[in-house]
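Contents: one structure, followed by commentary.
Excluded from the complex is one protein chain; the other protein chains are retained at their positions.
Letters A, B and C mark the chains in the order given here, with residues in each chain numbered from 1 onward.
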Amino acid sequence: MPVAIVAFMMSSGRYTYLGPAGTFTEAALRTLPEAGTRELVPMVSVPAALDAVRAGEAGGAFVPIENSVEGGVNATLDELATGAPLMIYREVLLPITFALLVRPGTTLADVKTVTGHPVAQPQVRRWLSANLPDARWESAASNADGARQVQEGRFDGAFAGEFAAAMYGLQPLVTDIHDAQNAATRFVLAGLPGRPSAPTGADRTSVVLWLGDDHPGALLELLQEFAVRGVNLVRIESRPTGEGIGRYCFSVDCEGHIADRRVGEALTGLKRICPGVRFLGSYPRADRVRPALRPGTTDKDFTDASDWLARCLDGRA
Amino acid sequence: MPVAIVAFMMSSGRYTYLGPAGTFTEAALRTLPEAGTRELVPMVSVPAALDAVRAGEAGGAFVPIENSVEGGVNATLDELATGAPLMIYREVLLPITFALLVRPGTTLADVKTVTGHPVAQPQVRRWLSANLPDARWESAASNADGARQVQEGRFDGAFAGEFAAAMYGLQPLVTDIHDAQNAATRFVLAGLPGRPSAPTGADRTSVVLWLGDDHPGALLELLQEFAVRGVNLVRIESRPTGEGIGRYCFSVDCEGHIADRRVGEALTGLKRICPGVRFLGSYPRADRVRPALRPGTTDKDFTDASDWLARCLDGRA
Amino acid sequence: MPVAIVAFMMSSGRYTYLGPAGTFTEAALRTLPEAGTRELVPMVSVPAALDAVRAGEAGGAFVPIENSVEGGVNATLDELATGAPLMIYREVLLPITFALLVRPGTTLADVKTVTGHPVAQPQVRRWLSANLPDARWESAASNADGARQVQEGRFDGAFAGEFAAAMYGLQPLVTDIHDAQNAATRFVLAGLPGRPSAPTGADRTSVVLWLGDDHPGALLELLQEFAVRGVNLVRIESRPTGEGIGRYCFSVDCEGHIADRRVGEALTGLKRICPGVRFLGSYPRADRVRPALRPGTTDKDFTDASDWLARCLDGRA
Partner (left out) sequence: MPVAIVAFMMSSGRYTYLGPAGTFTEAALRTLPEAGTRELVPMVSVPAALDAVRAGEAGGAFVPIENSVEGGVNATLDELATGAPLMIYREVLLPITFALLVRPGTTLADVKTVTGHPVAQPQVRRWLSANLPDARWESAASNADGARQVQEGRFDGAFAGEFAAAMYGLQPLVTDIHDAQNAATRFVLAGLPGRPSAPTGADRTSVVLWLGDDHPGALLELLQEFAVRGVNLVRIESRPTGEGIGRYCFSVDCEGHIADRRVGEALTGLKRICPGVRFLGSYPRADRVRPALRPGTTDKDFTDASDWLARCLDGRA
């Protein structure tokens, strides 16, 4: 068997993810059916996870991209927007609720110090002030790292996913802690560019758009390319281009699949007016929500209109 | 030779026009190179001229469509918008200046009564009040009819095209009369639907658009279909649909040819959102003005964007 | 009593209208309550009717402005857009149905020739071809003039309003003739500029707007001034400015009264971007339709937002 093919199989058999093990990212990754048959490798950072794919050392990288409390994950947005191209093939939406993990035998009254990832803090703040008003918070590098430090005795409790308890010999003292209703994190599986996943009727398309100059109406024009074709946006984030204060690109998700005519035409419109467009993929929505289409925007409407145009050009309209 | 072909040659050898002979319409028609080889038949009305084409009795009908002083010619706009379809293949732009035609021997001091088509009146009103403040105006059925009535002695002078003088044995006493600068009339040659004239780079496309319901933003949406593709409008006229006060369709001319990608895409966009679109043709502009294209709207820009989309769909972007 | 005041009372006691007597215009005028106490003077043309007001010889002029079959009445639109300013204070909507007027004793079988105003023809064409397919049509200067010519024996029948029969000693042979459903004409009462009629909640505001240059998006921008404030258009007509083919102004009616905050702000927006704006009045809608207001566009919404702005400026928001 040729070496290249074996290497590919090995690489495609491996998924990297933002580690360490025992975090929400790993829990989300394990909801993917194929996760059971892959080697899952935790990496120290989002760039490291993605670069492994770029280097051919992994077939996919699984990273958080958006959090309903903290917003976009900048490292992921920026890594996908720059450097060697990658594409998104899958997404996972994970409700975020925390457990307070303690060493066996610890009671709530014993908990004087708590830890967790800085992102966790705003999501448990209200619970803390109601239930452990005197506990001192100190941040850890990750929720899993916080659990490890509880195991080692440096803190009394760690906020982490309940699933992390067993890994560190801890017990969940309180579960289902979440200040915000509907707190969730969206994760994506990125790979080398290839054919997008097949359309399912409930898809999401991701692009990064650079505005040509800083003329005031540029963002408005960009949004109109979507609006005129009846394509709804579901996420828009401005990110600095690194060229100075006030220079942005936009990371945008819209409803629909690039193979949908309305989405395809909107993308070509953007391609024509933006100095830079990076297609990041079309993939099934985790929430399976199908778009409510405006009249005149189905594939059939586009095909009928193209047919009519052809007849006009041919003198038969 | 089969009868059908002979009939077609005969019909296509004949052009009807809005008569009578001796009007600006005939003068404009005679500027077309092919006019010299056709039988030119004056008709009593715009509908009559166009219906002769529909009935196969003429190969083309030449009618005024727009006047820079009086506005759109409703009979032409409405006839093209309804009934059996016709298409525009040519346009002629004729500067309108009047001559005051009199019987030989008449001096300005002799002119007590003047006539002309009602449309002529606002175009000579200022000249009249400055030069013949006491002359009494009475309208005629056409400028040519006015000349005929001067010939017959009913009026002292007629405002008409200078070219009409000889036909009625009159003399142009004063020429180049026109209150408004740049007064002009636009005429079109309409025929049965067929392949549009070849693109010249300086073309005009005419359509009639019906708005679906009376929702407030419908006209705005219609204009955005043009604007998003960088297609400029050069004429827009609302016309009643006949269904009651407040119900309109829009007669619209835009820059460019239906074979231009930006125009074609705009038309398909309109086709998808409007309950009715009638394509009236793409044809060379009489003024030969080429559109100033916005960046990103050339055919090459469209083709490049389509190629990019195909590569994205194929995993090679 | 001073002469000036008497003259004013006389003039304001007199309404001119587009004559002759016996037309739909007179019928519409007589639906106004105050018509009973005024001297009603028919004039030969729209300009003549309006100029009498400008000259102080009449307190108001009643003229047609829009017809659901023929469209805008250009003479009225253009006269109101140019020359010494006038304002609209009232409107009347008159359903248009025709009667076939004949000399007493005439039967349908006797009718070989018919007449009427050219505008009437398209509104009775279908009835004619179904009921009098062989009758010959010849146009008259007005419907009333047609009736007069029937009286004089030149034609067998005239299409006119049923109310014209008595005036010319004729009988309505057939009534309620109208090809188009909902055919109606809208008339307006114009006077010298003054305070608009008080708001009724179901008002219409008329303006004429000149676009500054011919930049492609100018019409779009104009419509957005209305749209952003939630003001709906009910009529838009392009009219040539007289400066050459392709130069237009727009005659526009919108819902609401200039004293409504949303309308007032839209008008100031137009005033700032258009080189020319002529306010033609706010007046009660004849159909008494109240606008369906978009959330955030009531007077209270505007006042609340202004109050909030004042508090922000004052450091108390």
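Following the convention adopted for this analysis, a contact is a pair of C-beta atoms (placed from the backbone, for glycine too) under 8 Å apart; a residue touches a chain by one contact, two chains touch by 3 or more.
As the structure is a computational prediction, the values presented were derived from the model and not from experiment.
Taking every chain of the complex into account, the chain not shown here touches A, C.
When the missing chain is restored to the complex, the residue among A:Gly13, A:Gly169, A:Gly201 or A:Pro240 that touches it is A:Pro240. Taking the whole complex into account, chain C touches the unshown chain at residues 85, 87, 193-196, 224-225, 227-229, 258-259, 264-265, 267-269, 271-273, 277, 279, 295-297, 301-302, 304-306, 308-309, 312-317. Although one chain is not shown, part of chain A still touches it, namely residues 66-72, 74, 93, 180-184, 186, 216-217, 219-220, 223-224, 227, 232-240, 242-248.
One rule holds for everything that comes next: only the chains that are shown with their structure count from here on.
Between the Cα centres of chain A and chain C there is a gap of 60 Å. Touching two or more other chains at once are residues 224, 227 of chain B.
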